[in-house]
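One chain of protein is taken out of this complex; the other chains stay put.
Going in written order, the chains are labelled A, B and C, and every chain counts its residues from 1.
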Amino acid sequence: MSVNLLKLKIDGVEVSVPEGTMILKAAKDNGIIIPTLCNLEGLAPYGGCRLCLVEISGSPKLFPACITPVGPNMEITTNSDRLKEYRKMVVQMLLAERTHICSVCVANDHCELQAMANQLGVDHVMFERKFTQEPIDSTHDFLVIDRNRCILCTRCIRICDQIEGVHTLDLKLRGKDSEVIMDLDEHWANSCSCTSCRKCAKVCPVGAIYIEGEPIGHTKNKEIAAFIRDRRNRR
Amino acid sequence: MSKEDKRRIMLEKVLKEHNYQESALLEILHRAQEIYGYLDKDLLMDISGSLNIPPSHVFGVATFYSFFKLRKPGEHVVTGCLGTACYVKGVEKIMEAVEQEFNVKRGHSTPDGRLSLLVTRCIGACAMAPTIVVDDEVIGKATKEIVIQKIKDVLGGDKAENR
Amino acid sequence: MTESTKVRVATIWLSGCSGCHMSFLDQDERLIDLAKKIELVYSPIIDVKDFPENVNVTLIEGAVANEEQLQMLKKARERTKVLISLGDCAVTGNVTALRNSWHHSDQAVLERAYKEPSDLNAAIPTAVPKLLIHARPLHEVVKVDYYIPGCPPSADLINYVLTELLAGRTPIMEGRSKYG
Partner (left out) sequence: MKEFGVDRECKVARTGCIGTCSVGPAVLIEPGDYLYQSVTPEKVRDIVRDHIVLGLPVKDMLYSNREYFKKQHRLVLRNAGKIDPLRIEDYIAMGGYSALEKCLATMTPQGVIYEVRTSGLRGRGGAGFPTGQKWSLVARAQSSPKYIVANLDEGDPGVFANRTLAEADPHAIIEGMLIAAYAIGAQKGYIYIRSEYPLAIQTLQKAIAQAKSMGLLGNSVLETPFAFDLELRFGAGAFVAGEETAILASVEGRRAMPRPRPPYPANSGLWQKPTLIQNVETLANIPLIIQNGGAWFAKTGTPKCTGTKCFSLTGKVNNPGLIEVPMGITLREVVFDIGGGVADGKKFKAVLVGGPSGGCLPETLLESPIDYDSLTKVGAIMGSGGIVVLDEDSCMVDTARFFTEFCVDESCGKCTPCRAGLARVKEIFDKITHGQGEMSDIGTLEKSSVFIRDASLCGLGQTAPNPVITTLRYFKDEYIKHIVEKECEAGKCFKTRDEEEEA
């Protein structure tokens, strides 16, 4: 099977990319990192966080790079002033949405949201921060979920469904009230389907799901989904 | 046959009608709510098993849509329409009056379970705004006096029957 | 450079742990260079009673948590040209804002702090200024010109920001600042 290569420009650099590749991946393969929080290689793209928005010349709209495939002769801009400004907005809105206090968080220094804020120069949040009282569930032997730190990226839900294959996790309610739940919104210890595989904790970009007593740097593993998927595909 | 068994048979019929299709989840939740009045966790687990879809998925769907009730509603249900036209025409004042008169907050039931006060985002009767639905009766061009009297009537009606 | 042409700098310590001030002092020998250009006119580390007029730069550590601090912050803002939030408490509320989650009254916060943990003679001290309902970052109360996040911000970062400002440049925080 021959792969059709497409020619396009990313930030002015001409590149050749296999047809069907998402812009995010195409950029990464050519050394351009587009920020994202919800996307994770190996999981189906979600398009929710809106950090990876890029401009494609000829369209006034912005496109999520994680879920928009490359097209022939596309001219993609990944880092205009407007995009930088909007990415800062996304991070500010996420920081303001729930209780994000880096200094007392298990994920301090290993948090993708924190790193994103630092990288983008979000030196303050223009919105009044919410200090939420979402339930913390530490009933499980070693897995803990603190929903006050959740950014609703759904990586945990997707890896539970797409890689582990049990779909213990899902979202309940909608909008700002959305929460990650186990089964019928049970305590984690009472979950009828959780296999305690820890993948959710491995891919959580923040400190919302973590393993009690284990250094978080040890838990986190961004490659796990891509690795398992890749090996499965080879079979 | 107990009431519970009868309901289960009705539910089974609904499930069968839809061929136990995953995609009919919304329809089945609708019908289950009609049969049982509300959707408790046992019922959701039952549906999850019958359609063979994960419990968290069923719970996620049941809570995403505001029409589904996961708690037992009151015997009588008053629903205020908070659509644009009703809002502009002052439905808020009527709702506040009802809340005060019957000591119930929107989204909740009275402690004795006799009355639930709910809100909806538009029943599509905008030219009759403001509208309030008391049980199944739509009251158009409502005033707080009319609505409160109507609620008193339906609440009082039960008492008379009981006697 | 004579005293009168030096930049008048103040530092304030509101609800914070003083770690940011420690970090400020961690600039070590760079402080000597700094001292040639600035005059420290008000700070917890010098003995000046009232916040002076005509201050060029004020660095403020800590969140605003009580009435006294609120008045202090407002006064500082009025008398300062460039106001800088120093550290996570000033920028985000940080640890001092943890109490915001409980949405209690100030009384409940005091009881939690002074009565519940103590075994003996539990009492709320009378000298505590009245708490605000929420501990807030500075920019929710007054206009803030620059932010130096961090818990604490590194001495390098503090030095960078001050050096840039003294040189009349705008500090670039992208990739430099660090929360937590």
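Everything below uses one rule, namely that contacts are C-beta pairs under 8 Å (C-beta built on N, C-alpha and C of every residue); 3 or more make two chains touch, one makes a residue touch a chain.
Being a predicted model, the structure only gives us computed values, none of them experimental.
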Check: Which shown chains does the chain we cannot see touch?
Finding: A, B
Item checked: Hidden partner chain, touching residue among A:14, A:109, A:128 or A:230 -> A:128
Check: Among A:10, A:27, A:53 or A:76, which residue is in contact with the omitted chain in the full complex?
Finding: A:53
Margin query: Just to verify: which one of A:17, A:90 or A:120 makes contact with the chain not shown?
Written below: A:90
Next item on the list: Among B:13, B:71, B:93 or B:152, single out the residue that touches the unshown chain.
Entry: B:93
Next item on the list: Extract the touching residues of chain B with respect to the undisplayed chain.
Entry: 21-27, 29-30, 57, 60-61, 64-68, 81-89, 93, 96, 120-129
Checklist line | Absent-chain interface as seen on chain A, which is shown | finding: 46-50, 53, 62-64, 67-69, 85-86, 89-90, 93-94, 96-97, 126-128, 152, 171, 173-178
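As a working rule, only the chains that are shown with their structure count from here on.
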Notebook entry, point to check: With chain centres defined as C-alpha means, what is the inter-centre distance between chain A and chain B in Å?
Noted result: 37
Margin query: Could you list, by residue number, the parts of chain B that touch chain A in their complex?
Written below: 41, 44-45, 48, 54-60, 63-64
Check: What residues on chain A touch chain B, complex-wise?
Finding: 161, 166-174, 181-185, 192-193
Check: Within the complex, which stretch of chain A touches chain C?
Finding: 95, 99-105, 108-109, 111, 114, 117-121, 123-126, 128-129, 131-133, 148
